[in-house]
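The complex appears here without one of its protein chains, the remainder shown in place.
Each chain gets a letter, A and B, in the order it is written, and its residues are counted from 1.
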Amino acid sequence: MSDPFETERRLEALLFAAAEPLSAADLAKRLPEGADIGAGLMALKSSYAGRGVSLVCVADRWRFQTAEDLAFLMTEEREESRRLSKAAQETLAIIAYHQPVTRADIESIRGVQASRGTIDVLLELGLVRLRGRRRTPGRPVTLGTTDTFLELYGLASLADLPGAQEMKALGLLSLDMPADFGVPNPVSDLAEDEDPLEPGDAPEFHQDFLGEDLPLED
Amino acid sequence: MSDPFETERRLEALLFAAAEPLSAADLAKRLPEGADIGAGLMALKSSYAGRGVSLVCVADRWRFQTAEDLAFLMTEEREESRRLSKAAQETLAIIAYHQPVTRADIESIRGVQASRGTIDVLLELGLVRLRGRRRTPGRPVTLGTTDTFLELYGLASLADLPGAQEMKALGLLSLDMPADFGVPNPVSDLAEDEDPLEPGDAPEFHQDFLGEDLPLED
Partner (left out) sequence: MGGVSEPFQPLLDFAAADVAAEDGDALIVDIDGYEGPLHVLLALARSQKVDLLQLSITRLAEQYLAFVHTARRARFSLAADYLVMAAWLAYLKSRLLLPKPARKGADEPPAEEVAAALAFRLAKLDAMRRAVEALKTRPQLKRDVFTRGDPDAIQITSTTRFDGDLYALIQAYVAQRRRDASRRYQPRAPEAYPLEDARRRLRGKLGEMKAWTTLTSVAPKRSPLDEEDRGPSRASYLASTLAAGLELVREGELEARQSEHFADLYLRACSLRLEAAE
(Lines give C-alpha, C1' and ligand atoms only; values in the text may rest on other atoms or scores of the structure.)
Protein backbone atom coordinates (compact mmCIF):
# COMPACT_ATOMS: atom_id res chain seq x y z
CA MET A 1 0.00 0.00 0.00
CA SER A 2 1.62 3.20 -0.99
CA ASP A 3 -1.19 5.57 -1.76
CA PRO A 4 0.38 8.89 -0.75
CA PHE A 5 -2.79 10.24 0.79
CA GLU A 6 -3.28 7.11 2.86
CA THR A 7 0.32 7.39 4.05
CA GLU A 8 -0.32 10.98 5.01
CA ARG A 9 -3.42 10.19 7.02
CA ARG A 10 -1.73 7.32 8.82
CA LEU A 11 1.17 9.54 9.71
CA GLU A 12 -1.32 12.13 10.90
CA ALA A 13 -3.11 9.61 13.12
CA LEU A 14 0.12 8.22 14.58
CA LEU A 15 1.65 11.59 15.31
CA PHE A 16 -1.61 12.79 16.78
CA ALA A 17 -1.83 9.80 19.10
CA ALA A 18 1.81 9.83 20.07
CA ALA A 19 2.82 10.68 23.59
CA GLU A 20 6.06 12.21 22.41
CA PRO A 21 7.79 13.21 19.20
CA LEU A 22 8.34 10.29 16.80
CA SER A 23 11.25 9.78 14.47
CA ALA A 24 10.88 8.83 10.84
CA ALA A 25 12.16 5.39 11.86
CA ASP A 26 9.46 5.03 14.53
CA LEU A 27 6.85 5.91 11.94
CA ALA A 28 8.26 3.62 9.28
CA LYS A 29 7.94 0.68 11.65
CA ARG A 30 4.21 1.21 11.82
CA LEU A 31 3.56 1.79 8.16
CA PRO A 32 3.63 -0.74 5.34
CA GLU A 33 6.93 -1.25 3.63
CA GLY A 34 7.57 1.06 0.74
CA ALA A 35 5.60 3.94 2.16
CA ASP A 36 7.44 7.19 1.49
CA ILE A 37 7.68 8.61 4.98
CA GLY A 38 9.67 11.68 4.01
CA ALA A 39 7.23 12.73 1.32
CA GLY A 40 4.30 11.97 3.61
CA LEU A 41 5.70 14.16 6.37
CA MET A 42 6.28 17.01 3.94
CA ALA A 43 2.73 16.71 2.58
CA LEU A 44 1.33 16.61 6.10
CA LYS A 45 3.41 19.62 7.14
CA SER A 46 2.05 21.68 4.27
CA SER A 47 -1.53 20.50 4.91
CA TYR A 48 -1.22 22.02 8.36
CA ALA A 49 0.54 25.20 7.31
CA GLY A 50 -1.32 28.23 8.59
CA ARG A 51 -3.74 26.21 10.69
CA GLY A 52 -4.23 26.27 14.46
CA VAL A 53 -2.03 23.23 14.86
CA SER A 54 1.23 22.66 13.03
CA LEU A 55 3.65 19.84 12.40
CA VAL A 56 7.21 20.58 13.47
CA CYS A 57 10.49 18.71 13.64
CA VAL A 58 12.26 18.82 17.00
CA ALA A 59 15.40 16.91 17.89
CA ASP A 60 15.01 14.98 14.64
CA ARG A 61 11.56 13.84 15.63
CA TRP A 62 8.14 15.03 14.60
CA ARG A 63 5.31 16.36 16.68
CA PHE A 64 2.11 18.34 16.37
CA GLN A 65 1.89 21.49 18.42
CA THR A 66 -0.38 24.49 18.62
CA ALA A 67 0.48 27.41 16.34
CA GLU A 68 3.01 29.83 17.82
CA ASP A 69 0.85 32.90 17.29
CA LEU A 70 -1.97 31.42 19.38
CA ALA A 71 0.10 31.27 22.56
CA PHE A 72 -2.08 33.98 24.08
CA LEU A 73 -5.13 31.65 23.95
CA MET A 74 -3.49 28.90 25.93
CA THR A 75 -3.71 30.41 29.36
CA GLU A 76 -5.23 27.31 30.91
CA GLU A 77 -2.69 24.95 29.50
CA ARG A 78 0.32 27.04 30.36
CA GLU A 79 2.58 25.51 32.92
CA GLU A 80 4.45 27.72 35.26
CA SER A 81 7.89 26.51 34.43
CA ARG A 82 10.79 26.87 36.74
CA ARG A 83 12.47 30.09 35.80
CA LEU A 84 16.16 29.80 35.24
CA SER A 85 18.42 32.32 36.90
CA LYS A 86 20.35 34.67 34.66
CA ALA A 87 23.50 32.73 35.36
CA ALA A 88 21.82 29.44 34.51
CA GLN A 89 20.41 30.85 31.26
CA GLU A 90 23.81 32.10 30.22
CA THR A 91 25.40 28.80 31.18
CA LEU A 92 22.80 26.92 29.17
CA ALA A 93 23.46 29.11 26.13
CA ILE A 94 27.20 28.54 26.44
CA ILE A 95 26.74 24.79 26.69
CA ALA A 96 24.34 24.78 23.72
CA TYR A 97 26.50 26.86 21.41
CA HIS A 98 29.93 25.54 22.41
CA GLN A 99 29.30 21.89 23.18
CA PRO A 100 31.12 19.74 24.07
CA VAL A 101 32.26 22.14 26.72
CA THR A 102 33.93 21.73 30.10
CA ARG A 103 33.16 23.53 33.30
CA ALA A 104 36.43 25.43 32.94
CA ASP A 105 35.42 26.60 29.44
CA ILE A 106 32.17 27.95 30.82
CA GLU A 107 33.97 29.74 33.59
CA SER A 108 36.47 31.19 31.20
CA ILE A 109 33.77 32.58 28.90
CA ARG A 110 31.75 34.02 31.76
CA GLY A 111 34.73 35.19 33.76
CA VAL A 112 33.18 33.93 36.96
CA GLN A 113 33.32 30.72 38.81
CA ALA A 114 30.34 28.51 38.09
CA SER A 115 28.37 28.57 41.28
CA ARG A 116 26.68 25.56 42.64
CA GLY A 117 23.14 25.53 41.43
CA THR A 118 23.75 26.51 37.85
CA ILE A 119 25.10 23.46 36.10
CA ASP A 120 23.39 21.02 38.44
CA VAL A 121 20.04 22.74 37.97
CA LEU A 122 20.40 22.31 34.23
CA LEU A 123 21.30 18.67 34.74
CA GLU A 124 18.34 18.13 37.06
CA LEU A 125 15.99 19.68 34.54
CA GLY A 126 17.36 17.31 31.94
CA LEU A 127 18.39 20.17 29.65
CA VAL A 128 22.05 19.31 29.88
CA ARG A 129 23.89 16.03 30.02
CA LEU A 130 27.36 14.73 30.63
CA ARG A 131 28.84 13.90 27.27
CA GLY A 132 32.21 12.43 27.91
CA ARG A 133 35.71 13.58 28.64
CA ARG A 134 38.09 15.77 26.76
CA ARG A 135 41.34 14.22 25.75
CA THR A 136 43.48 16.74 27.53
CA PRO A 137 45.43 16.43 30.76
CA GLY A 138 43.04 15.86 33.59
CA ARG A 139 40.49 14.49 31.14
CA PRO A 140 37.79 16.93 32.21
CA VAL A 141 34.16 15.93 31.81
CA THR A 142 32.36 17.63 28.96
CA LEU A 143 28.78 18.84 28.89
CA GLY A 144 26.23 19.08 26.12
CA THR A 145 22.52 19.63 25.67
CA THR A 146 19.82 16.96 25.54
CA ASP A 147 16.88 16.24 23.27
CA THR A 148 14.73 17.76 25.99
CA PHE A 149 16.52 21.03 25.38
CA LEU A 150 15.76 20.87 21.65
CA GLU A 151 12.16 19.92 22.36
CA LEU A 152 11.72 22.76 24.82
CA TYR A 153 12.90 25.36 22.34
CA GLY A 154 11.43 23.64 19.31
CA LEU A 155 14.73 23.13 17.51
CA ALA A 156 15.12 20.43 14.90
CA SER A 157 18.82 20.12 15.60
CA LEU A 158 21.73 22.00 17.10
CA ALA A 159 22.43 23.48 13.67
CA ASP A 160 19.20 25.44 14.12
CA LEU A 161 20.37 27.35 17.16
CA PRO A 162 19.58 30.96 16.36
CA GLY A 163 22.57 32.94 15.17
CA ALA A 164 24.98 30.04 15.55
CA GLN A 165 26.21 30.22 11.94
CA GLU A 166 27.05 33.90 12.18
CA MET A 167 28.79 33.47 15.50
CA LYS A 168 30.80 30.61 14.13
CA ALA A 169 31.81 32.61 11.08
CA LEU A 170 33.10 35.36 13.36
CA GLY A 171 35.07 32.85 15.40
CA LEU A 172 33.05 33.65 18.48
CA LEU A 173 32.32 30.03 19.24
CA SER A 174 35.88 28.79 19.30
CA LEU A 175 37.09 27.70 22.67
CA ASP A 176 40.72 28.53 22.01
CA MET A 177 41.68 31.85 23.38
CA PRO A 178 44.43 33.70 21.52
CA ALA A 179 47.77 32.24 22.41
CA ASP A 180 49.17 34.91 24.68
CA PHE A 181 45.93 35.80 26.20
CA GLY A 182 46.59 37.56 29.43
CA VAL A 183 43.33 38.90 30.80
CA PRO A 184 43.27 38.09 34.47
CA ASN A 185 40.99 35.20 34.85
CA PRO A 186 39.37 35.56 38.23
CA VAL A 187 38.43 31.95 38.15
CA SER A 188 41.84 30.48 37.81
CA ASP A 189 43.41 33.21 39.91
CA LEU A 190 41.15 32.54 42.79
CA ALA A 191 40.76 28.85 42.32
CA GLU A 192 44.27 28.18 43.49
CA ASP A 193 43.97 29.43 46.99
CA GLU A 194 40.25 29.33 47.27
CA ASP A 195 38.24 26.53 48.63
CA PRO A 196 37.90 23.70 46.88
CA LEU A 197 39.21 20.45 48.21
CA GLU A 198 39.26 18.92 51.60
CA PRO A 199 42.69 18.13 52.93
CA GLY A 200 44.01 14.96 51.46
CA ASP A 201 41.73 15.26 48.50
CA ALA A 202 43.96 15.16 45.47
CA PRO A 203 42.41 16.76 42.42
CA GLU A 204 43.98 14.42 39.94
CA PHE A 205 41.45 11.86 38.91
CA HIS A 206 43.85 9.09 38.12
CA GLN A 207 45.99 9.66 41.13
CA ASP A 208 42.99 9.95 43.25
CA PHE A 209 41.22 6.83 42.26
CA LEU A 210 43.56 4.44 40.62
CA GLY A 211 45.15 3.07 43.71
CA GLU A 212 42.35 3.93 46.02
CA ASP A 213 41.68 1.32 48.53
CA LEU A 214 37.98 1.27 48.51
CA PRO A 215 37.35 -2.29 49.47
CA LEU A 216 34.33 -3.90 48.00
CA GLU A 217 34.10 -6.41 50.71
CA ASP A 218 34.43 -5.74 54.32
CA MET B 1 -12.56 39.58 15.74
CA SER B 2 -14.79 37.26 13.82
CA ASP B 3 -12.90 36.17 10.74
CA PRO B 4 -14.35 32.67 10.30
CA PHE B 5 -11.04 31.05 9.42
CA GLU B 6 -9.34 32.59 12.45
CA THR B 7 -12.15 31.28 14.63
CA GLU B 8 -11.68 27.85 13.12
CA ARG B 9 -7.94 27.74 13.79
CA ARG B 10 -8.38 28.97 17.34
CA LEU B 11 -10.94 26.26 17.98
CA GLU B 12 -8.53 23.78 16.47
CA ALA B 13 -5.69 24.82 18.79
CA LEU B 14 -7.88 24.88 21.88
CA LEU B 15 -9.40 21.46 21.23
CA PHE B 16 -6.02 19.98 20.41
CA ALA B 17 -4.34 21.20 23.57
CA ALA B 18 -7.26 20.64 25.95
CA ALA B 19 -6.93 17.96 28.57
CA GLU B 20 -10.57 16.91 28.11
CA PRO B 21 -13.41 17.38 25.64
CA LEU B 22 -14.75 20.93 25.56
CA SER B 23 -18.32 22.14 25.19
CA ALA B 24 -19.29 24.97 22.88
CA ALA B 25 -19.75 27.10 25.99
CA ASP B 26 -16.20 26.30 27.21
CA LEU B 27 -14.88 27.32 23.83
CA ALA B 28 -16.93 30.50 23.67
CA LYS B 29 -15.43 31.65 26.95
CA ARG B 30 -11.96 31.56 25.45
CA LEU B 31 -12.77 33.19 22.14
CA PRO B 32 -13.59 36.84 21.50
CA GLU B 33 -17.23 37.81 21.80
CA GLY B 34 -19.21 37.49 18.64
CA ALA B 35 -17.21 34.57 17.29
CA ASP B 36 -19.58 32.06 15.75
CA ILE B 37 -18.60 28.93 17.62
CA GLY B 38 -21.20 26.69 16.01
CA ALA B 39 -20.19 27.59 12.47
CA GLY B 40 -16.53 27.31 13.41
CA LEU B 41 -16.98 23.80 14.77
CA MET B 42 -18.84 22.73 11.65
CA ALA B 43 -16.14 24.15 9.40
CA LEU B 44 -13.44 22.45 11.47
CA LYS B 45 -15.31 19.15 11.35
CA SER B 46 -15.51 19.23 7.60
CA SER B 47 -11.85 20.28 7.28
CA TYR B 48 -10.94 17.06 9.03
CA ALA B 49 -13.40 14.86 7.16
CA GLY B 50 -11.63 11.86 5.67
CA ARG B 51 -8.31 12.66 7.31
CA GLY B 52 -6.34 10.62 9.85
CA VAL B 53 -7.82 12.60 12.72
CA SER B 54 -11.44 13.65 13.06
CA LEU B 55 -13.45 16.01 15.18
CA VAL B 56 -16.27 14.32 17.06
CA CYS B 57 -18.94 15.45 19.46
CA VAL B 58 -19.70 13.18 22.39
CA ALA B 59 -22.27 14.16 25.00
CA ASP B 60 -22.24 17.75 23.76
CA ARG B 61 -18.50 18.02 24.11
CA TRP B 62 -16.02 18.21 21.30
CA ARG B 63 -12.76 16.43 20.86
CA PHE B 64 -10.29 15.25 18.28
CA GLN B 65 -9.66 11.56 17.90
CA THR B 66 -7.86 9.36 15.45
CA ALA B 67 -9.93 8.09 12.54
CA GLU B 68 -11.84 4.96 13.46
CA ASP B 69 -10.59 2.95 10.51
CA LEU B 70 -6.99 3.48 11.65
CA ALA B 71 -7.53 1.97 15.08
CA PHE B 72 -5.41 -1.00 14.05
CA LEU B 73 -2.36 1.27 13.96
CA MET B 74 -2.83 2.33 17.53
CA THR B 75 -1.60 -0.76 19.29
CA GLU B 76 -0.23 0.41 22.51
CA GLU B 77 3.47 0.11 22.81
CA ARG B 78 4.82 -1.30 26.00
CA GLU B 79 7.36 0.92 27.57
CA GLU B 80 9.99 -1.68 27.66
CA SER B 81 13.53 -0.65 27.92
CA ARG B 82 12.73 3.00 28.03
CA ARG B 83 13.36 3.63 31.63
CA LEU B 84 15.02 1.51 34.26
CA SER B 85 13.35 0.93 37.58
CA LYS B 86 14.98 2.55 40.54
CA ALA B 87 16.39 -0.75 41.77
CA ALA B 88 17.74 -1.55 38.32
CA GLN B 89 19.26 1.89 37.97
CA GLU B 90 20.95 1.58 41.36
CA THR B 91 22.23 -1.90 40.68
CA LEU B 92 23.55 -0.84 37.30
CA ALA B 93 25.36 2.10 38.90
CA ILE B 94 27.09 -0.22 41.36
CA ILE B 95 28.04 -2.73 38.71
CA ALA B 96 29.42 0.06 36.54
CA TYR B 97 31.60 1.60 39.23
CA HIS B 98 32.63 -1.49 41.16
CA GLN B 99 33.08 -4.03 38.40
CA PRO B 100 34.12 -6.79 38.53
CA VAL B 101 31.51 -7.29 41.18
CA THR B 102 29.69 -10.28 42.60
CA ARG B 103 26.12 -10.45 43.72
CA ALA B 104 27.32 -10.43 47.32
CA ASP B 105 29.30 -7.24 46.66
CA ILE B 106 26.23 -5.57 45.28
CA GLU B 107 24.17 -6.61 48.25
CA SER B 108 26.81 -5.43 50.64
CA ILE B 109 26.82 -1.96 49.11
CA ARG B 110 23.11 -1.68 48.55
CA GLY B 111 22.21 -3.16 51.90
CA VAL B 112 19.36 -5.02 50.26
CA GLN B 113 19.18 -8.46 48.82
CA ALA B 114 19.48 -8.36 45.08
CA SER B 115 16.18 -9.44 43.73
CA ARG B 116 16.23 -11.99 40.99
CA GLY B 117 14.48 -9.65 38.60
CA THR B 118 16.81 -6.72 38.82
CA ILE B 119 20.02 -8.29 37.58
CA ASP B 120 18.00 -10.40 35.17
CA VAL B 121 16.57 -7.28 33.56
CA LEU B 122 20.01 -5.73 33.20
CA LEU B 123 21.35 -8.90 31.63
CA GLU B 124 18.42 -9.10 29.25
CA LEU B 125 18.81 -5.49 28.21
CA GLY B 126 22.41 -6.27 27.40
CA LEU B 127 23.66 -3.57 29.76
CA VAL B 128 25.40 -6.06 32.00
CA ARG B 129 27.35 -9.23 31.31
CA LEU B 130 28.85 -12.12 33.19
CA ARG B 131 32.58 -11.39 33.20
CA GLY B 132 34.16 -14.32 34.92
CA ARG B 133 34.60 -15.87 38.31
CA ARG B 134 36.41 -14.57 41.34
CA ARG B 135 39.19 -16.74 42.71
CA THR B 136 37.67 -17.07 46.14
CA PRO B 137 35.87 -19.94 47.79
CA GLY B 138 32.71 -20.67 45.88
CA ARG B 139 34.17 -19.00 42.79
CA PRO B 140 31.31 -16.53 42.54
CA VAL B 141 30.43 -15.16 39.13
CA THR B 142 31.55 -11.58 38.50
CA LEU B 143 29.48 -9.02 36.66
CA GLY B 144 30.47 -6.06 34.55
CA THR B 145 28.99 -3.69 32.01
CA THR B 146 28.84 -4.18 28.24
CA ASP B 147 29.68 -2.07 25.22
CA THR B 148 25.97 -1.40 24.83
CA PHE B 149 26.09 0.24 28.23
CA LEU B 150 28.91 2.53 27.10
CA GLU B 151 27.04 3.39 23.92
CA LEU B 152 23.78 4.19 25.61
CA TYR B 153 25.42 6.39 28.17
CA GLY B 154 27.65 8.04 25.63
CA LEU B 155 30.91 6.90 27.18
CA ALA B 156 34.03 6.21 25.17
CA SER B 157 35.37 3.87 27.83
CA LEU B 158 34.82 2.92 31.44
CA ALA B 159 37.52 5.40 32.43
CA ASP B 160 35.12 8.10 31.32
CA LEU B 161 32.67 7.41 34.11
CA PRO B 162 32.62 10.59 36.18
CA GLY B 163 34.77 10.28 39.29
CA ALA B 164 34.45 11.71 42.77
CA GLN B 165 35.93 14.99 41.63
CA GLU B 166 33.21 15.50 39.06
CA MET B 167 30.52 14.33 41.42
CA LYS B 168 31.67 17.00 43.79
CA ALA B 169 31.74 19.63 41.07
CA LEU B 170 28.19 18.68 40.16
CA GLY B 171 27.11 19.22 43.72
CA LEU B 172 26.29 15.57 44.24
CA LEU B 173 28.72 14.97 47.04
CA SER B 174 27.90 16.92 50.13
CA LEU B 175 30.08 17.52 53.11
CA ASP B 176 28.52 14.80 55.17
CA MET B 177 30.33 12.13 53.21
CA PRO B 178 33.06 10.33 55.09
CA ALA B 179 36.46 11.88 54.52
CA ASP B 180 37.82 8.76 52.87
CA PHE B 181 35.03 8.63 50.31
CA GLY B 182 36.41 7.47 47.01
CA VAL B 183 35.04 6.10 43.82
CA PRO B 184 36.66 3.02 42.37
CA ASN B 185 38.21 3.17 38.97
CA PRO B 186 36.45 0.44 37.03
CA VAL B 187 38.28 -1.59 34.42
CA SER B 188 37.11 -3.90 31.74
CA ASP B 189 40.23 -6.05 31.85
CA LEU B 190 40.20 -9.02 34.13
CA ALA B 191 40.98 -8.18 37.72
CA GLU B 192 43.81 -9.95 39.49
CA ASP B 193 41.59 -12.29 41.37
CA GLU B 194 39.30 -12.89 38.46
CA ASP B 195 39.26 -15.83 36.03
CA PRO B 196 37.61 -15.62 32.65
CA LEU B 197 34.62 -17.79 32.09
CA GLU B 198 35.98 -20.91 30.49
CA PRO B 199 34.32 -22.21 27.38
CA GLY B 200 31.56 -24.46 28.47
CA ASP B 201 31.27 -22.71 31.79
CA ALA B 202 27.89 -21.21 31.21
CA PRO B 203 26.90 -20.25 34.69
CA GLU B 204 23.46 -21.55 35.34
CA PHE B 205 22.16 -18.24 36.39
CA HIS B 206 19.73 -19.15 39.07
CA GLN B 207 21.92 -21.75 40.61
CA ASP B 208 25.28 -20.22 40.30
CA PHE B 209 24.56 -16.66 40.57
CA LEU B 210 21.60 -16.44 42.82
CA GLY B 211 22.50 -19.44 44.93
CA GLU B 212 21.87 -18.74 48.57
CA ASP B 213 25.17 -19.63 50.01
CA LEU B 214 27.53 -17.42 48.13
CA PRO B 215 30.21 -16.69 50.66
CA LEU B 216 31.02 -13.08 51.35
CA GLU B 217 34.63 -12.57 50.50
CA ASP B 218 37.09 -11.93 53.33
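Basically, contacts are C-beta pairs under 8 Å (C-beta built on N, C-alpha and C of every residue); 3 or more make two chains touch, one makes a residue touch a chain.
All values reported here derive from a predicted model rather than from experimental measurement.
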Completion exercise
Contacting the left-out chain: of B:Ala24, B:Leu123 or B:Met167, that is B:Met167
Problem - Interface residues of subunit A (partner: the chain not displayed) - result: 14, 16-23, 25-26, 29-30, 61, 63-68, 71, 74, 77-79, 81, 86-87, 89-90, 92-94, 96-97, 109-112, 123-124, 126, 129-130, 147, 151-155, 161-163, 166-167, 170, 172-173, 177-178, 180-184, 186, 189-190
Practice task
For the chain that got dropped from the picture, name the residues of subunit B it touches.
Solution key: 13, 16-20, 63-64, 66, 74, 76-77, 79, 81-83, 86, 89-90, 92-94, 96-97, 109-111, 151-155, 161-162, 167, 170, 172-173, 176-178, 181, 183
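One rule holds for everything that comes next: only the chains that are shown with their structure count from here on.
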Fill in the blank from the handout: Taking each chain's centre as the mean of its CA atoms, subunit A sits from subunit B at a distance in Å of 18
Exercise for the section: Using the touch rule from the top, collect the residues of subunit A that touch subunit B in their complex. Expected result: 8-14, 16-17, 30, 50-53, 64, 66-67, 70, 73-77, 103, 116-117, 119-120, 123, 129-133, 139, 141, 198, 200, 203, 205-206, 208-210, 212-214, 216-218
Handout entry: Residue ranges of subunit B in contact with subunit A within the complex
Key = 8-14, 16-19, 30, 50-53, 64, 66-67, 70, 73-74, 98, 101, 104-105, 108-109, 154-156, 159-160, 162-166, 169-172, 179, 182-185, 216-218
